[in-house]
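The complex is shown incomplete by one protein chain, all other protein chains being positioned as in the whole.
Right after this comes chain A.
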Amino acid sequence: MASIFAGAPPNGAPGYSFAQTPTAAPSGIREHSFYPYTDNGGSTLGISGADFSILAGDTRSTSGYSINTRYAPKLFKIGGEGPESKGARIVLSVVGFAADGEALKERLDTIVKMYKYQHGKPMSVAACAQRLSHILYGKRFFPYYVTAILGGLDEEGKGALYSYDPVGSYEREQCRAAGAAASLIMPFLDNQVNFKNQYIPGSGEGHALQQRVPEPLPRKDVEELVKDAFTSAVERHIEVGDGLQMMIITKDGIEEIYEELKKD
């Protein structure tokens, strides 16, 4: 059968006069035109307080200049009971390539649920955070193209927030912005949460000026910061908008808030 397609005449038969018939496939590397990633835009942010953590994300999903939908959550409850994750105490936010985000969430959620079945106690945020890092690094050479932020309460009841890069480097932080408008939101957070470039008035001249010492902010202030960060990001970034979803993790559980953002 192969001889029909190979171009060369059957063995033993007289050859036709196309003397230059190529007998081998063109050499050189063939390039794949399929690129398995896309960017679905949007932004997320997390801030931890003394006894709570807040995660937030806009609900717009984009591809290029088009809006796929105005409501695609980037925040997921992890663990708890059943598909709605009732009673969960950990929240994962993912921004970047939404399909990878969904796959990552599904894996982490299954692991945290299995942990409770196997050990009879819920997984701690620190353990979950390290596990997430390992999941991401496990795909080091075909990464989940997402920036993840994980939030919850640590074993002392303090707000815990972990941020990641796509291949699993992670760190516990006070606050982090990720996604399309990260570069717009993060400096604002540096200034308002960690009091960067804020000095105590009259404490000295030049280098003698004293930095204002950061301290955990009250919940109400943090919620206002989150809303301000997003309304500002919406003004300046086209991939951010439509809706703001917030999840606040306290000792009483997870509170969910949805607010409208500009849809233009």
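Assorted remarks:
By our rule, a residue touches a chain if its C-beta (ideal position, glycine included) is under 8 Å from a C-beta of that chain, and two chains touch if they have at least 3 such contacts; residues count from 1.
Methods note: contacts and distances are computed from a predicted model.
Going by its UniProt record, the hidden chain of the complex is named "Proteasome subunit beta" among "Nucleoporin NDC1", "Proteasome subunit beta", "Nuclear pore complex protein Nup85" or "Ribosomal RNA-processing protein 43". Touching the omitted chain from chain A are residues 1-2, 5-7, 9, 13-18, 20-22, 25-26, 30, 32-34, 36-38, 40, 61, 63, 66, 68-72, 97-99, 102-103, 142.
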